[in-house]
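Note that one protein chain is taken out, while the other chains of the complex remain in position.
Entry: subunit A
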Amino acid sequence: MTRTFLGMPATAPPGVGHLRGDEPFPAAARRALADPQLRRNLGHATGTIRGKSAAVIDEVPDWPQLRAAGAAIKADVMARLPDLLVQLEAAVTAAGGVVHWAPDAVEANRIVTGLVAATGADRVIKVKSMVTQEIGLNEALSAAGITPVETDLAELIVQLGEDRPSHILVPAIHRNRAEIREIFLRAMPGVDPGLTDEPAALAAAARRYLRQTFLSTPVAVSGANFAVAETGTLAVVESEGNGRMCLTLPRTLITVMGVEKVIPTWRDLEVFLQLLPRASTGERMNPYTSMWTGVTPGDGPQEFHLVLLDNGRSAVLADPVGRPALHCIRCSACLNVCPVYERTGGHAYGSVYPGPIGAVLSPQLTGVADNASLPYASTLCGACYDACPVMIDIPSILVHLRAEAPHPRAESTAMAAAAYTMDHPTLYAAAQRAARLSRLAGQRGRGLPPPLSGWTASRDLPDPPAQTFREWWAAR
């Protein structure tokens, strides 16, 4: 590494990439909740994936042991991340690749844009990748006159729709097939105007368009699911084969990966390649697993660059409670089981990382002040923790981040007063009586001031009892 950080590690810089929303979660959620088509699409899609995933997980007798192994490997990785990255760099370099270190999104975009420009290409094909969405690489390439073409079907739908991804694995989950047909008819070059909304017809239209692009584009950009430190091997798992096209056809391959994706040994893959497909798509095995080590003369890309991205990850690593958020393997099981995500969808989270994992990852990458509403975007129901294939205790991290978040002054005052009252039983009993009297004066709580009006907008308050329990007990 060429840079030395002094003091606290930096968070992801503002003004670049997609980790921060334009408005707090409650406001964005409110708009999403008002869209019945979105509610229907999400409910149907997450319900289907949940069912598929649960069925194939049930088939694996040692699933709990696999989860524990996945968690243990990731904890080990985080404990010696710098050493593993240096080992990875050496192995990739020895295999003919070039390794670049990017402290943040700005630097990563500069590196990739420069590498593409040096090839003379004005277009790149892209493998579906969360990290390039995180850093806003497409915008950076476009600004440099380079056209990025998303080749994952769902990412293509999002790109053609001038939309944003709303799910880690299924970026167009908020769209149904009728909407996809409309997007293709509007924006896909050379599309058949007689296109129907049959899934096979939509897939065929995308295939026709993408095949030409694959064959005529000399540079590809990918992310990585895993990077093996001991061998320098990169791995991408996918379902469509479009990633395989990108990883094998072009002359130049540029891979951007978050530093947390490194794993120590080849053998560690056996754990994650069992966990990931069952937890994410509900498949026993993902259809395409592409692995490559540097360059092979005469076979595949002849130039390979690996960009190692920090962008706030060192700051996450520095927090012992929040650190397990880096264990995430981007399966999105937590999104699919989250009752909040199922109703609001991903855009409400403002970041490319939505759902429960996004609510713990995004605020840590940006600094919690920049995403202060996200740790509260959960009922702490715990479904995410149960579903996570690497056992990230998301509810505990949410509670931890809530304690770190800036609090509204009125709330802090009220909370301090409530705690003081609760710690003085005489005051507490007086407060109980006062609450009862004020409630008797109101109409089942209607007309309460904010924030309590949030309750009574949709729910009655119960009638106040004639006696509190402790009054009843004392009179017994």
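Definition applied: a contact is a pair of C-beta atoms (placed from the backbone, for glycine too) under 8 Å apart; a residue touches a chain by one contact, two chains touch by 3 or more; residues count from 1.
Basically, contacts and distances are computed from a predicted model.
Hidden from the displayed complex is a chain whose UniProt protein name, among "siroheme decarboxylase", "Branched-chain amino acid ABC transporter permease", "Fe-S oxidoreductase" or "RNA polymerase sigma factor (Sigma-70 family)", is "Fe-S oxidoreductase". Residue in contact with the omitted chain (choice from A:M78, A:V295 or A:C381): A:C381. Screening A:A29, A:V112 or A:I135 against the full complex identifies A:A29 as the residue touching the chain left out. Considering the full assembly, A:A403 is the residue among A:A94, A:A143, A:A318 or A:A403 that touches the omitted chain. By the touch criterion stated above, the residues of subunit A touching the omitted chain are 25-26, 29-30, 33, 39, 339-340, 343-344, 375-383, 385-386, 396, 399, 402-405, 407, 411-412, 415-416, 418-419, 422-423, 425, 428, 432, 435-436, 451-452, 454-455, 457-462, 464-465, 467-470, 472-473.
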